[in-house]
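Heads up, one of the protein chains got dropped from this complex, but the rest are sitting where they should.
Per-chain numbering from 1; labels A, B and C assigned in written order.
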Amino acid sequence: MELFFVFLIFGLLGVVLLSMNALLGPKRSNPNKDKPFECGSPYLQSEMKPFPIKFYLVAFLFLLFDVEVVFFFPWALIFKEMKGPALVIMLAYGGVLAAGFIYAWKKGAFEWD
Amino acid sequence: MTARIQKQANPESLLLNMGPSHPAMHGAVRIMLELDGERILNSEVEVGYLHRGFEKTCENRTYFNLLIYTDRLNYVSPLINNVGYVMTIEKMLSLQVPERAQYIRVLMSELSRISDHLTCLAAMAMECAAFTVFLYNIKAREFIWDVIEATTGARMTTSYIRIGGVRADLRPDYPESVQKAVLETRKVLKDVHGLLDKNKIFLSRTRDIGLMTPEDAIAYGWTGPCLRSTGICYDVRKAHPYLVYDRLNFDIPLGERGDNYDRYMVRMEEMEQSLRIVEQCLARIPKSPGRVMADGLEPAEAIRASRLKKPGQAIRLSPNLEGAEKDVYKNIMADDPRFIIPPKEEAYTSIEGLISHFKFFMKGHGIRPPKGEVYFSVEGGNGEVGYYIVSDGSDKPYRLHLRAPCLHLLASLEDLIKGRLVADIIPTFGSMNIILGELDR
Amino acid sequence: MPENFIATKFNHILGWARKYSLFHYPYITACCGMEYMSTACAHFDIDRFGAGWTRFSPRQSDLLLVVGTISQKQAPILKIVYDQMTEPKWVMAIGACAVSGGIYDNYAVVQGVDQVIPVDIYVPGCPPRPEIILDGLLKLQDKIQKQKHDWRWKKRKS
Partner (left out) sequence: MEKKKILDEIEQAFPEKVLETSAPFGEETVELRPGALLKVVEFLRKKPYEFTMLLDLTCVDFPERDERFEMVYHIYSLALNRRLRIKLSLPEDKASLDSLTPLWKNANWLEREAFDMFGVRFEGHPDLRRLFMNEDFKGHPLRKEYPLRKRQPLIPLRKSP
């Protein structure tokens, strides 16, 4: 039962903090405010060029392995009750992702240029 | 207005501003980068954001007033600029500075050089994310600035070194405070050596990055720690010894490869050598009679008394004249009445002192070097700081040009970072210690 | 309960909250930057007054420290950086050059930053000692506390 209260309080706290910022911050706009910040100096090109694919690749790989770590948290909670098979399941799960990691490594996804 | 790089850039590469108000650009350098991902294809450095019209102002101020402008040139080691400017004029006037004043000048410029290197390495390390080194170095610099402030009255813009000598004598307790500063700096240097010398991240960001060959360094006119990091031994203190540098023994650290790490290491070693010089100065400085603030007549009474006959008693001077009393004056100032202000006691009580004091500050009189030109250079924090003064006999310099070592260092930045990653600009720019005050003048 | 009692109480709380959470953007150009380093570091710590967090982007800062000489070529850049700062924002002009052009009265220097942007606090000195900069910060905090805070959520032309 108290788990519900914990989520309620922290959820409300997050909502209040965000909305206070939106409510109380004075909103004054001027022509320069919406332009991107480039250390204040005049812009060298009018539109934003497409980013090279390398950035996207690194971002995606990071996301992948970050999500993998997220699954360890609930597992760690119930690790005690599951006794034997817990380790085997996690090893299988980790192994699959490790194979993916080695494949990406050999393919040269981590070399920059 | 389209910059050069916009004309040369091919359409699909990204053009990025590393603009003047960027934390790593020391506030006023703009680098326009043509990028392919993280790789720099082409770059253009734009300066002039801190051009304060120093050389034009020099043509409208007298020699004495220009002293304050020289502190703000290389504002990290202001006393060295003072020494350079003042010695150029003394060379023109062929003025002889007393022994103790020369030792005080060497002591002060070496302390200023240490604070220059500390600030430079602090900024460079912080930009490579070593924030602890920044805090340690600035803490050590506080101790050095305490000594400078106790002697000169100001922490940074002191204008303490005057034409003909120094403004005031050292405080009676200066050996203890200087020893304390030297001790603290040595402790901090040991910590920074431990933190950065074999630090994997710092090494991978500075080793073999910003590589400069000795021939290129000479072609760019590099001088100072950056030239010595490429292995060429040129230090104005050894090449053209001035003041008492020829009597002090210190050696010149040299690097081998001329990359960022060598520039860092040469600066660390140079701080060690400067500490040695400071200690030698403490030991060898000629003694001067103990300074005691005379508590005799008030100036007003002394003037009334001097109308009848020479007042026997001493005169109580205002506290900010401490250190420039008459008995000490001849040790810290040359004794050529044409170019030196007489001590205050004489200015109050004797007619010659009053006249020479008045004439010194009167328009059109004061310090008037003979017609002609002179070039004199000292070893500044970043290299050879040279003053080229053309005088036409009046009390204002006809033309004053400063040889800024940073201009030559920054002129080579475009070649150093071509083909490297964006992250390599920061340590390269940081290790060169670009000070915009003297670069843009 | 009079309506303006709540408003003034709320204004007081808002002033107290904004006063102690100033994120500053150090717009450093020249010699006063060395004194700013001493102020921001361990000896004269600026963090004791809640303004220690240095933000190098105008989007995340509400106090613009103009430290050093602003030349004519630098003025439009300062204007853009000021415009792009998020509301509520304050400006502190540190050093004689930022306050009034200082010793550089010639063709190249803007004679005082208030010719470019509105300034709240002027800190004299060339360079000002770290204690004076901290004193300027305390005066700014008093100003924020007593200021009438604008918290309407409708968008208004500035």
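Annotations
Heads up, the rule we're going with is that a contact is a pair of C-beta atoms (placed from the backbone, for glycine too) under 8 Å apart; a residue touches a chain by one contact, two chains touch by 3 or more.
Predicted, not measured: the structure shown is a model, and the values here were computed from it.
Shown chains touched by the missing chain in the whole complex: B, C.
In the complete complex, the hidden chain is touched by one of B:129, B:201 or B:219, namely B:219. If you put the hidden chain back, the residue from C:87, C:114 or C:150 that touches it is C:114. Note on the undisplayed chain: of the listed residues B:57, B:185 or B:306, the one touching it is B:57.
Listed here are the subunit C residues that touch the chain not shown: 72-73, 75-76, 79, 105-108, 110, 112, 114-116.
Residues of subunit B in touch with the missing chain: 1, 4, 47-48, 51, 53, 55-57, 59-60, 91-92, 216, 218-221, 232, 234, 239-240, 372-375, 377, 384, 386, 388, 390, 398-399, 401, 403, 407-408, 410-412, 415, 440.
As a working rule, only the chains that are shown with their structure count from here on.
Taking the mean of the C-alpha atoms as each chain's centre, subunit A and subunit C sit 34 Å apart. Averaged C-alpha coordinates give centres for subunit B and subunit C that are 30 Å from one another. Residue positions of subunit A touching 2 or more other chains: 39-41. For subunit B, residues touching at least two other chains, in rising order: 19-22. Those residues of subunit A whose C-beta lies close enough to touch subunit C in the complex are 22-33, 35, 37, 39-42.
Per the touch definition, subunit A reaches subunit B in the complex via residues 38-41, 43-45, 49, 51-52, 54-55, 112-113.
Residue ranges on subunit B touching subunit C, taken from their complex, read 19-23, 26-28, 48-53, 56-57, 68-69, 71-72, 75-76, 119, 122, 134-135, 138-139, 141-142, 145, 155-157, 436-437.
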